[in-house]
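The complex appears here minus one protein chain, its other protein chains still in place.
On to chain A.
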Amino acid sequence: MTHELVMVEEGDDKRVDGRTPNQMRPLSCSRNVLHRAHGSARWSQGETSVLASVYGPKSGTRKGENPEKASIEVIWKPRTGQIGKTEKEYEMILKGTLQNIIILTENPNTTTSVTLQVMSDDGSLLSCGINAACAALLDAGVQLKQLAIAICCGLTNDGTVLLDPSKIEETKVRAFACFAITNSPLSALSEVTPGSDKGKSLENGIVTSITYGSMQESDFFHCLERGRAATSRISEFLRKNLKS
């Protein structure tokens, strides 16, 4: 069955689920889904879905954290079973990413907890989690410098970049990368016109880059370019979602 599907995919440049390489799965985001949490969001990309909640800021920081800044605590819960090495890695990546977008000097000596629960995993889990956390932070009203939008890209043997790969595609691709890219606020400052240097530098910031598998340097930049274009689409979706 799977073999047939693969043949179809190679034949007419379509993917297993009928998408084109540059097409993402349908996005959905619902906020304020948990009533005890200070902020929560459920983010889905196709069949991958993550529930994120934000508690805090609570007073005090954990040992070893800088009390002059706000500290962030991330808990990543897998769908079933215990927290393993992968979850620990995701926690660390997410913490680093959030540290970049949250204004840490706003509430010094406090801890904000971000808890993620994987509801279902059909590939591109890390990017889905980062987006869920970002939406939950917005829902909680935590002050952010900018939005970080994440995207996963798969790289096939013939060098095609597949956006937002599903679980089956993830096992087949040669390499895959996950990026979190900042998306500048639609600035109220008149001097930052789109296309100007300053606007550009805000737009293109890469907060996080994680890769698996080996690839050529050019392939990496190709992935990055495609990923960056995709994140602007996702951020547009998120902004629309916030307004509704």
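By definition in this document, a contact is a pair of C-beta atoms (placed from the backbone, for glycine too) under 8 Å apart; a residue touches a chain by one contact, two chains touch by 3 or more; residues count from 1.
Here is the rule we go by: contacts and distances are computed from a predicted model.
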Check: The complex has one chain missing from view, so what does its UniProt entry call it, picking from "Ribosomal RNA-processing protein 43", "Cytoplasmic tRNA 2-thiolation protein 2", "Actin-related protein 5" or "Replication factor C subunit 3"?
Finding: "Ribosomal RNA-processing protein 43"
Check: Looking at A:32, A:143, A:171 or A:216, which makes contact with the chain not pictured?
Finding: A:216
Notebook entry, point to check: Touching the left-out chain: which of A:50, A:137, A:175 or A:234?
Noted result: A:175
Next item on the list: State which residues belonging to chain A touch the missing partner chain.
Entry: 64, 85-86, 88-89, 91-100, 175, 177, 180, 182, 201, 204-217, 219-221, 224
